[in-house]
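A single structure is presented below for examination.
Only one protein chain is missing; all other protein chains are in place.
Here the chain labels run A, B and C in written order, and each chain numbers its own residues starting at 1.
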Amino acid sequence: MSSRLAQGGMINRQQACRFAFDGAEYSGYAGDSLASALLANDVRLIGRSFKYHRPRGILSAGPEEPNALVELRSGARREPNTRATDVELYDGLQATSQNRWPSLRFDVQAINGLFSPLFVAGFYYKTFMWPASFWEKVYEPMIRRAAGLGRAALEADPDHYEKSWAHCDVLVIGAGPAGLAAALTAARTGARVILADENFALGGRCLAERRTIDGQPAADWAAQAIAELRSLPDVRLFPRTTVFGVFDDGVYGAVERVNDHLPVPPEFQPRQRVWRFIAKQTVLASGSIERPLVFGNNDLPGVMLAGAVRTYVNRYAVLPGRRAVIFTDNDDGWNTAADLVAAGGQVAAIVDSREPVIVSELSRRFPEIQAIAGEVTGARGGRHVESVEVTSRSGTSRRLDCDLVAMSGGWSPTLHLTSHKGNRPRWDEERSIFVPDMLPAGMRVAGAANGDMTLGEALVTGFRQGLTAAAACGFSGSMPTLPRVTDESTRRVPLWRVRQASGKCFVDFQNDVTADDVELTAHEGYRSIEHLKRYTTLGMATDQGKTSNVTGIALLAQQRSMSIAATGTTTFRPPYTPVAMGALAGHHRGMDFRPTRYAPSHRWASELGASFTESGPWLRAEWFPGPGESAWFAPTCREVKAVRSAVGLCDVSTLGKIDVQGPDALKLIERLYANNFATLAVGRARYGIMLREDGFMFDDGTAARLAENRYLITTTTSHAVQVYQHMHLCHQALWPELDVQFVSVTDQWAQFAIAGPRSRELLQRVLDPQIDLSNQAFPFMAAGEVRLRNGEPARLFRISFSGELAYEIAVPGHDGDSLIRALHAAGQDLGVVPYGLEALNVLRVEKGHVVGSELNGQTTAHDLGIGRMLSTQKDFIGSVLGRRANLIDPARPRLVGIRTVDRNAKLAGGMHFIPQGAKCSIEHDQGHVTSVCYSPILEQWIGLGLLTRGPERHGEKVMVVDPLRGAEALVEVCSPVFIDPEGARLRG
Amino acid sequence: MADALHFAFNPGRLGHREGAPGLVLQELTQFTLASVIACKDQAAQAAAAAQRAFGTSPPMAPATAAGNALTFIWSGPGHWLALGPHATGAVEARLGTAFGTHASVFDQSGSRVLLELRGPRARDVLAKGMSIDLHPRAFRTGDVAVTTASHLAVHLWQVADEPVYRLLVVRTWFDSLWRWLAASAAEYGCEVLAPAPYASHTA
Amino acid sequence: MRIPCPHCGPRTHEEFTYYGDATVRRPSSSSPDAVAAFYDYVYTRDNPFGLHRELWFHQGGCHEWLVVERDTRNHAIKGAVPARDVFKAGESK
Partner (left out) sequence: MASRYSIFSLLRESLRGHRGWTPAWRDPEPRPAYDFIVVGGGGHGLATAYYLAKNHGARNVAVLEKGYIGGGNVGRNTTIIRSNYLMPGNIPFYEHSLKLWEGLEQDINYNAMISQRGVLNLFHNDSQRDQCVRRGNAMHLHGVDGELLNREQVRKLLPMADFDNARFPIMGGLMQRRGGTVRHDAVAWGFARAADSLGVDIIQNCEVIGIRQDDNGVMGVETTRGFIASRRIGMACAGNTSRVASLAGLRLPIESHLLQAFVSEGLKPLVPCVITFGAGHFYISQSDKGGLVFGGSIDMYNSYAQRGNLPVVEEVCEEGVALFPCLSRVRMLRSWGGIMDMSMDGSPIIDRTAVDGLYLNAGWCYGGFKATPASGWCFAHLLATDQPHDVARAYRLDRFATGRLIDENGSGAHPNRH
């Protein structure tokens, strides 16, 4: 048996699509939605409701669908909560019902229905409190398992997503008659136009209604409009594209379902694409959504929106029922009756809740339909509607057999996007609809979205708004002659709730909120519309109340004896319909989550088998395993020893480098750094510290004076960007009078440390032999330009992080690879080793140099033992607040070295200091261990830490504790400089 | 020799295989590049100096200006990138002499990768990561944008109406930029040509 | 949001780094009440409900600091000017 009509519709009967629902095989056509194909195959029971697990079918034909949610696809591509009404049918489609067990027809939890008197709005706030421990163990797991809808996939999504930007003069949202009209007039002026519609077919209700425009079917008019738009060069059409959000300054978020109509996206193509439309002007032509009526068991499968029934009949050539009852409070419901009859369906009656005079007047216009002035009080049936109870105005009741109830409570403008920027719609008492009021800048509204409900009005307002939008962008055109259209009437007398209903009367279908719930909530004191929403969850389901909000507001207003206008709406928020997180993530996932920055020696290091770690955006070598070495320990110790005994090579290009020139270069540098630079001679470098204006440490590095008015300053890897911005701020906002120019040269220079007693020897082999590297000619902290053996220029700095005789040499970035290879090759007989971050860390801990774990934004120069460097002679950033008593309090935790008393004991970063013999509790907390390492030179674990009054306590023994991991050790407090405190080696 | 930081960037066809590629891409090598920043209140004098030395005034708005041996690419107010074919001799010295006390010069020759992009879908590919408007009404031959592509800082300028673009990106970020570009071009098909010296591409 | 960079043209605010209030002025470090003045400069803010003058850095563009005038109630931007101009003029609030 099939409900497919023999002819008509906008489906392609040449192209059959096989599909499966809950394992059963069916067939539909290209151009079907999953919902229409299911209806065509007489599948009516699609899902179970959230709370009571009541059987649910298909209510609508669009994105407002609250009931027909399925799990689409399977495995890693499973998409829970997918609206069958929105899914474009494709060959091979697989869908499964959800939120039921063991099966859709026999769902054990339907038993909830029996307890429904208990499960009223907010019931869980009143119970499950005793015993307290039962919440997590018993009640909550139970509730959680019962709640939720579909199941998310568990594996990584195999598909690919991307994002794009598109600019236009006029963005038209919605391609119904109003949107097409707007796009036409705007595009004809020569403006750049984007037209987006969420549906796979453009045309809006032109595709769903039996209407004519200038005598031809509305759908044909739409097709011609689309063809004309396609022919214009500066028009872009976006079918399958939902504009989901309105953001500031004409930025619109949209998602294009590029390949959701296929089982799997074609190779190289994304599944979906997020668009950021940037529009000067926007015409919102998003149409309207029909409201259900509130009567008993109005959620039974087979009870549908009347407009949706027309969509199924006219667009999809499906008769959703053999024998229908129409229930309406407005004129439009009658069109459904007429369309059903025209399609060969049977209409048992149209039940119109309005005054008998209106009903008899309409009866004269639709003589073939039996009309009853009255109300449907309840629907009956098991898993599908079988009859309805109708009470006429005169009070007589009767039962009408039917398998379809088409209900119409009037249409609400789809005005969500007018409100995303915080504007509220206005209640129009006359038409009893909310209409857009204040609009986001640049937006105008046309057609049903503006309350201009008839086809004629939609076309007129569309044409006009398209034209004015283009004019606002500086393009002029003229109004076309208006087409003749079929008459339409939209009179309505709102029926918010059937009073004498039998059975549950649903307002929000998906969240199982009934009219009684609304009334109880108001009675309990939750009287604001926002309280109603939150207490009952009305409007909070995946449909965001598209079909239920207005009714909910009206019922609350009635209950509180307030006007609907004063009751107001809840807040409309993006997205308009739910958007896959993957689409919003786009390309930036997995390894591309964040860009990766490669140090100049990366290729060389990876050829040597280096292990890499990330350091901010950079990948840096952490160690270079030698033959037979596995974990970090062996290579690190070997590398450290080699640096201390021979020579090592390390890429330090990741440090920020800023080249500063100009007559006022020194002035800027003096104000940036807390220590003195005025005395720095050309050809020399100096360690410098920068504070934040609040007096805490910001960054450290070196500044080398390359020429009279030229300095090269280095920053830590992690603060490079911040320091650069800070310098610009100082220059542009604090001291714009300075004549100084600077630019980041971090990428211009590949820079390598050559460290160890034999570094001079190694360096000599790659440099121009003329260059004198002797202590006299190039002493510790010397800096200057040099030449490589091949004549290429380089910069050389005699600075040392390791405490050894050491240099840093810099060459233009693209020469870095060949220089590091040359250095490595030239030093083989000297015992040269590449070393990584781990060894670098050991070397600096041994030498007491601070890095990020000490420069953590919470420490002062005083804490780190470099307080004496702060100049008292000059103004610099941080000079004033850095002097606050608390920042220089001797009782603050301050930098010390620690070594384990037991040479075999281990240390770990993050341990806390506790005095020996004291209880391991917070009153005795005296600071923490910032950095640790195993020193292959001292042959024991050592560390740095911030210890209360630390510098006064050298020689004292304290405990370091790690209760988190159950470890502790006794350590001796010492100077943070473990190796060569006199600095003889680095000056050697 | 290929750049040591090109890990997956090789000549050849990638992505969609049928038909003409939507994007044709070529790396241009062997160029010199320098940041030129006008001294305080000296932008006009710097421009005049450039006019004398290179036969063109660096642009005061986001645009390029081609002189003999050098093209100035706007990079900010009073700030340009000077791009020219690789030449021996320190670029700082050469430009420094020309600009004298009117501007400071910073060698950047080793810092960037330079790409040329053309093809019928070049615009669409770029729009996947760049928020600027590339429509011919908004961005024309000679226009420059200092902006971001896939969140990475780039200089982009148009060199022909076809359109043909050039893109400068920081070398240490190049691999990430390329991963985005390759993914974005895949649906249209992309042809990567063998690298060519910058000089051979510039009249 | 789109910030009208006076140098580059309108750009998405993703290209910019936000710094905050542009009306506070760094006090002189040598004045007798320097600590109080710096406390005020660093820590206290008008935090207006309405027009706010604020500093943004065009990190993804021209590397210039801008003073942007923006309404904190609705994010509407009235304009943007180079910070150099504002601060050179020694303009206070």
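We adopt the following convention: a contact is a pair of C-beta atoms (placed from the backbone, for glycine too) under 8 Å apart; a residue touches a chain by one contact, two chains touch by 3 or more.
Just so we're clear, the structure is a prediction, and the values are computed from it rather than from any experiment.
Shown chains touched by the undisplayed chain in the intact complex: A, C. When the whole complex is considered, the residue among A:6, A:24, A:357 or A:591 that touches the unshown chain is A:591. Although one chain is not drawn, the whole complex shows that of A:156, A:227, A:357 or A:681 it is A:156 that touches it. The omitted chain makes contact with just one of the residues A:120, A:634 or A:905: A:120. Chain A residues in contact with the hidden partner, per the touch definition given at the top, are 50, 76-81, 117-118, 120, 123-130, 132, 135-136, 140, 143-145, 147-157, 159, 161, 163, 245, 247-248, 251, 253, 274, 276, 420-422, 520, 523-528, 530-531, 534-535, 537, 540-542, 544, 571, 573-575, 578-582, 584-586, 588-594, 596, 613-614, 692-696, 698, 852-853, 856-858, 881, 884-887, 908-912, 920-922, 924-925, 928, 930, 961-965.
Interface with the hidden chain, as seen from chain C, comprises residues 1, 12-14, 18, 20-21, 36, 39, 42-47, 49, 52, 54, 70, 72-75.
Here is the rule we use: only the chains that are shown with their structure count from here on.
The mean-CA centres of chain B and chain C are about 31 angstrom from one another, to the nearest whole unit. We define each chain's centre as the mean of its Cα atoms; on that basis chain A and chain C are separated by 28 Å.
Contact of a single residue of chain A with at least two other chains is seen at positions 276, 278, 737. Residue positions 12, 59, 63-64, 82 of chain C each touch two or more of the other chains. If you check the complex, the residues on chain A that touch chain B are 160, 162-167, 192, 267-270, 276, 278, 587, 592, 595-600, 602-604, 618, 653, 659, 661-663, 737-743, 745, 747-750, 793, 811-817. Against chain A, in their complex, chain B makes its touches with residues 3-5, 7, 15-16, 35, 37-40, 79, 90, 103-104, 106-112, 124, 127-128, 130-133, 135, 137-138, 150-152, 170-173, 175-177, 179-180, 183-184, 186-187.
Looking at the complex, you find that chain B touches chain C at residues 62, 75-77, 79, 131-132, 145-148, 151, 153.
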